[in-house]
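For this view, one protein chain was removed and the others were kept in their places.
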Amino acid sequence: METNELIQKLEDAAPGGVLEARPFGRDGAELSLWVEMGAILKIAHALKSDPAFSFDYVENFAVMEMEAALVFTYWIRSSSTGLPLMIRGSVELPRGNKADDLIEVASVSSAWPSVVPQEMELGELFGIKFIGLDPRAHGLVSSRLAGTAVGFPLRKGFVFPTEINGQPHMRRLTPSAPAAGEVLP
Amino acid sequence: MNFERETLPTTPADWVVGPYHSPWISHFRAHFTLDGEIIVRAGLEGGFLHRGLEKALELHPWQSSIVYAGRVDPEAASFAEHALCLAVEKLCELEVPARAQCIRVIVDELTRVSSHLKYIARIAQATSSETMVHFALRDREKILDLFELLSGARFSLSFLRFGGVANDVTEGFIERVVEVCDLIRFRLKEYNDLFSYNQAFLARSAYVGVVEPGFARRCGLTGPNARASAIVADVRKTSPYSGYEQLDFEVPLGQGEGGAIGDAHDRYVIRLREITQSLEILRQVCDALPAGPFASAPVERDFKVPTGEAYARVESARGLLGCYAVADGSARPTRVQFRVPTGPSWQLAPMLLEGARLQDAPTILASLDLCVSELDR
Partner (left out) sequence: MSGVASGWYQLLVLPEGIPPGLVVAGAWILATVMVIFPVAAAYSYVERKLGADYQARVGPNRAGPSGMFQPIADWLKLLQKPNQALSWKEERWSALQTMATYSTAAVLPLGPLFILADTEMNVFIPFWALMVAALATLLLGMEQSSIQGWLGGSRVAAQALSGAFPATLAILCAGLAGGGFRWADMVASQGAAPWSWNVMASPFHPFGFLAFVGAGLVFSADHQRDLGGGVTSNLYGGRLALAQLGKFYVLFLWSSMATVLYLGGWSMPAFITEELSAADAWIVLFGLQAVLVLSKTVLLMFLIDWVARTNPRARVEQITELSWKFLSPLALFSLMGAAAWRALT
């Protein structure tokens, strides 16, 4: 699989969608493609339907918060050729962390159904609304508790509630003591 | 006298089972819609075991992250620990000495056998074969005794460290491993005589919960469940780690011996074969354990990981377990995310349950090897 060929095909499918190709990690063994998150659905369909590549399932889907942005990483694989690929994108996180501050991103479940459990879970933990995902599907929070969640736990700005049901909670509100010489963010 | 004429209710009925009070649905909730004995609709609800491990990993130093990783699946702890260690070693460019790699392989394969024995006990319980439950758990106790000899703990060993393992193997450990392997090899014959091809078990598990390969691939199913549906996928062969490339073992595939390829019986038989292969790997490693240090360097309290990100894959007892670690040069991780092999099985389970008989539901759920603990983290 030629990297340039791949990028060209994706550019055809979603013009302006592909930002750059970069090797991933310290050893650079795997290739990662940075894309515009707005074009992720078109890119997903292009990757899946192209017979030369046919990336048909997502091995892993991770979200992380770094420098006031949410970085989305999809590890996708082709079951016919066995080749792996990483698709990455980022979305700016608005300042503050209000409970209704949802980030909207297109869900790739129409192209890759295997991503649904992870999208459901990460949506609740990071406050991401995946457009196209069944809204009734719940990840970790039961339907009975919907609407009672306080904030999005995995965001860096999450503040632990000091009281739950009248009971004091998380008495040590700051993380464990930093090592000598470390500067807290 | 006035008699009311009652009509017999025949509309499909809803039944909610779990997360407690039920022996076959543990730690999750199932919503069934039953039409007589047939499950018309099934929905599984998880999240009851969510402990916030991934958030906890961000709040504590790198040194304690092994312990949290071990809690991803407490019964098969060493796989998540191994994945985290591999990811961090990629980030720090740490060399792991050969002896440490061999010890890691021993712990991993023993954990795999222990996890598969628990699986056998669970599927035997689902088909009400009480004798088999006790036999499998009795043999699993031998492996847990080995873990206790090695690290002091039966589950959640917290034995791996970045750059190696916590300690060298205790005296007599290798000999006992070889003894236990011989014992389990002998017992596998007993299991086959008693249970594996028992007509009653075949009647309960053949053609039950058949997972088609195309379906399995679309869900991203890996591990023994996928191999039972004849999908060739084993991380130890495709992207080997910790010296697996030097070991000689096979990866069994489902052949539909009881009935269809990919049914519950196939998933069971595959795990029996994997136990045999793990015993073979253990024998090879125990024969050729190299001398040397058990860790590259002790991990200090202010162990820092340089900025970067890494993704490591291991083959856990249930499938591909991935660990994505991101560091920003400080003492604490920025993000650690685990890709758990139970996710696709969880997605598959309701589809397999719909249309099945209620009495087959415990067998289907037990045969998929769902670990709610790693699913919820």
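Lettered A and B in written order, each chain numbered from 1.
Keep this in mind: contacts are C-beta pairs under 8 Å (C-beta built on N, C-alpha and C of every residue); 3 or more make two chains touch, one makes a residue touch a chain.
Quantities reported herein were computed from a predicted structural model and do not represent experimental measurements.
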Displayed chains contacting the withheld chain: B
Sole contact to the chain not displayed, among B:Glu130, B:Asp145 or B:Glu175: B:Glu130
Contact residue for the chain not shown (choose from B:Ala200, B:Val232 or B:Met351): B:Ala200
On chain B, residues whose C-beta touches the chain left out of the figure: 8, 13, 15, 21-24, 34, 36-37, 124, 127-135, 138, 194-195, 198, 200-201, 203-204, 357-362
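Keep in mind that, in the parts below, only the chains that are shown with their structure count from here on.
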Separation of mean Cα positions, chain B and chain A [Å, integer]: 25
Footprint of chain B on chain A - complex, ascending: 24-27, 30, 56-60, 62-66, 73, 75, 79, 82, 113-114, 116-118, 125, 138-143, 153-154, 158, 175-176, 178-182
Complex contact set, residues of chain B against chain A: 29, 45-47, 50, 52, 54-55, 58-61, 90-91, 93, 217-220, 231, 238, 301-302, 304, 308-311, 320, 322, 324, 326, 328, 330-332, 334-335, 337, 339, 343-344, 346-347, 375-376
